[in-house]
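With one protein chain withheld, the remaining protein chains of the complex are depicted in position.
Moving on to subunit A:
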Amino acid sequence: MQADNDFATDAELSSRIVTPGSAITSDPMYMRGHGTFTENDTIYSSVSGVVERINKLVSVRSLKQRYSGEVGDIVVGRITEVGSKRWRVDVNSRQDGVLMLSSINLPGGILRRKSESDELQMRTFFAEGDLVFAEVQLNTPAGLSLHTRSIQYGKLRNGQLVTVFPQLVPRSRNHFHSLPCGVDVVIGVNGYIWVSKQVPASKVEENAELIYSDKNDSISDHEREAIARVANCISLLNRLYVKITDASIMYAYEESLHHLVKDLLTKRVAVDLAHSVKSRLAQQS
């Protein structure tokens, strides 16, 4: 390993682990990117993470970070405040997101301008504490702007929330999965994952009136067990620092079937399970 200041080869520049204050390079050909700062013409890391280089741009991807939104991301958020014509939404980011009254669907899917009476009954749509399934519409310096203008978006019910590191959730075409084990998951890119009872797709459309309902359907003990098992598997994947996708969740789920749900997170079982899940993931890639 060469001294920090004169660092030359590309191989050393990428995939190196740095801590805040580590000198990355003093070569003037590089430009500083995210997670770095310059002092006396040397680029230093401002976070702990992995150095990445794209052409001349050097950046550091931190190992732990808050969610930074991009337009089109599917997120799960929690309403923190009801304001005039807007809701504030916690999306695990540096700032709260905003959901405008004009960016939601009305019950029954009626399309019209929102009137003053809609404004007065905003809490019947979303109240403080509610979880919403939404998409990022705009990314402004004032925070993310969300919308729920699709039949599958809206209020979440019939399940529980699991929080993971946002960088473990890769952006993909689909973030809503009906797993073969009879559980629906919404894998929010912001690290909030909603695990719930499976509702057949046909029923979603006929229940358009129910999109703002707070009432859970009746959930059998069997369904409850499957939900808890998936939730525990996700917590385990998070602890293993493994990418969280529908495939990795199913691997963990299948490997976990030999154990009781309540034992999944105990040291004895988790270490065992971690080995089998990791070896299975290694086989796939």
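By definition in this document, contacts are C-beta pairs under 8 Å (C-beta built on N, C-alpha and C of every residue); 3 or more make two chains touch, one makes a residue touch a chain; residues count from 1.
One rule holds in what follows: contacts and distances are computed from a predicted model.
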Protein name as given in UniProt for the chain not displayed, "NADH-ubiquinone oxidoreductase chain 2", "tRNA-splicing endonuclease subunit Sen54", "Ribosomal RNA-processing protein 42" or "Elongin-C": "Ribosomal RNA-processing protein 42"
Selected residue (touches chain absent from view) among A:Arg88, A:Arg157 or A:His175: A:Arg157
Which of A:Pro28, A:Gly129 or A:Pro200 contacts the chain that the document leaves out: A:Gly129
Where the missing chain touches subunit A, by residue: 78, 80, 127-131, 155-161, 214-216, 219, 221, 224-225, 227-229, 231-232, 235-236, 239, 260-262, 264-267, 270-271
